[in-house]
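Every protein chain of the complex appears in place save one, which is left out.
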Amino acid sequence: MAKSFSVSLQEPIFRTTYRVIYGDTDAAGVVYNANYLRYFEIGRTEMMREWAVPYSSMEKMGCVLPITESYIRFKAPARYDDLLTIATSLVQVKRVSCRFHYAIFRTEEDGREQLLVKGFTSLACINTEGRLTPFPDEVMEKISALVPKKEE
Amino acid sequence: MAKSFSVSLQEPIFRTTYRVIYGDTDAAGVVYNANYLRYFEIGRTEMMREWAVPYSSMEKMGCVLPITESYIRFKAPARYDDLLTIATSLVQVKRVSCRFHYAIFRTEEDGREQLLVKGFTSLACINTEGRLTPFPDEVMEKISALVPKKEE
Amino acid sequence: MAKSFSVSLQEPIFRTTYRVIYGDTDAAGVVYNANYLRYFEIGRTEMMREWAVPYSSMEKMGCVLPITESYIRFKAPARYDDLLTIATSLVQVKRVSCRFHYAIFRTEEDGREQLLVKGFTSLACINTEGRLTPFPDEVMEKISALVPKKEE
Partner (left out) sequence: MAKSFSVSLQEPIFRTTYRVIYGDTDAAGVVYNANYLRYFEIGRTEMMREWAVPYSSMEKMGCVLPITESYIRFKAPARYDDLLTIATSLVQVKRVSCRFHYAIFRTEEDGREQLLVKGFTSLACINTEGRLTPFPDEVMEKISALVPKKEE
């Protein structure tokens, strides 16, 4: 039986917040498991917008980044109206793919952060015909700078 | 203040079923309100597939049917694992638009049907440039036949 | 055939923003119709939090506010990465129910706001047994103050 992944964030870590709505929760009173992949999208998108190239600009360059692999480890449930912190870091950049790590925390009223979820997504760079294609130079330059030690 | 719509089904009524999953519910223990619009889509799509022209064929004819108006009246909540019946009828067909009425029932264990939700959606026929366009003849012929007395 | 509702905002209007993610869109390249009800929830929730009583506090007072009726009029599509403004106003407060009006705009790069969607939701106040119950006094006092001329 496969063991669990170890997922750890690496500096630089991008932080953004999200408020849980009823539409995110389920009848068990907690956030429905699939919705954490939405939160991962928010973290990744805002990190790219602020620190590299907005996804919408990449689309104009003719490439999109579908997810090829995703993993989530659930530690504790998020609940209705929680103010979540989505922490994102880019941990790997290759010629046609990259990997983001995520951790989601609840900001408690006393300011402490409780870890709720950790996970990763791997993404591939594909062109409009759906074929693997290298990241555009402008993108590669910016995202490489976000990975502590570039792995090839 | 505007009054509520009256929404009634008209023969012929198409029926299909859907099983509620956790992902459809919210922390109040019931189906989240937005998801009934997903159920309306299921009813409308399966009715069109069985009795007229599949949506995917219409796309190949170069037209799509975005929703221009939607209305839902919530009578009683659907819950996790409910087996729902989605009843759909096409009540109006015009040159570039149409309207579906829906009612969603829970099939109780004794076979009775409890009404949970009623509603409608209006749809417009647009081409690939996003402009209003008449329904293709083949589509118009088939959907007109589904409306008791065609309203113009 | 029922006519469309007229939906207009009334002062005071609460404004909040939301960034469209891929998970909100559909294969037609636009925001999926059901998701506007999620945006309405965001508008209503944040308005109540800022100007009246947070939903989570109402839950602690033993009441929840299920939607009894919803209506959406779609004018123009929202798209991936749009920064939306959700404008919300409380237009009616009764003893056990209330109604919110919403308008969703896209903030264009030149600062103009394009209207995309208008709609309303009616909500009922129910207790933990699921029965209609008057708004708690504290809530009634605050929400009544948000309606220009209280309608009974």
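Lettered A, B and C in written order, each chain numbered from 1.
Please note the rule applied: a residue touches a chain if its C-beta (ideal position, glycine included) is under 8 Å from a C-beta of that chain, and two chains touch if they have at least 3 such contacts.
Because the structure is a prediction, the values reported are computed rather than measured.
Peer 1: Taking the entire complex into account, which one of A:R19, A:R49, A:R73 or A:K142 touches the absent chain?
Peer 2: A:R73
Peer 1: If the hidden chain were put back, which of A:I13, A:L37, A:M61 or A:V96 would touch it?
Peer 2: Counting the whole complex, the residue in contact with the absent chain is A:L37.
Peer 1: What does the interface between subunit A and the hidden chain look like in terms of residue numbers?
Peer 2: Subunit A touches the missing chain through residues 1-2, 4-7, 28, 30, 33-35, 37-38, 64, 66-74, 77, 91-92, 99, 121, 151.
Peer 1: Determine and list the subunit B residues touching the chain excluded from the picture.
Peer 2: Given the touch definition above, subunit B has residues 19, 21-23, 37-38, 41-42, 45-46, 54-56, 80-81 touching the missing chain.
Peer 1: Touching the missing chain, which residues of subunit C?
Peer 2: 22-23, 25-30, 32, 34, 79-80
The rule is simple: only the chains that are shown with their structure count from here on.
Peer 1: Taking each chain's centre as the mean of its C-alpha atoms, which one lies nearest the mean of all protein C-alpha atoms here?
Peer 2: C
Peer 1: For the Cα fit of subunit B against subunit C, please give the angle of the superposing rotation, nearest 5 degrees.
Peer 2: 180
Peer 1: For subunit A versus subunit C, what separation do you get between their C-alpha means, in angstrom?
Peer 2: Inter-chain centre distance comes to 29 Å.
Peer 1: Whole-Å distance, subunit A centre to subunit B centre, using C-alpha means?
Peer 2: About 35 Å separates the centre of subunit A from that of subunit B.
Peer 1: Can you pull out the residues of subunit A that are in contact with at least two other chains?
Peer 2: Residues 22-23, 80 of subunit A touch two or more partner chains.
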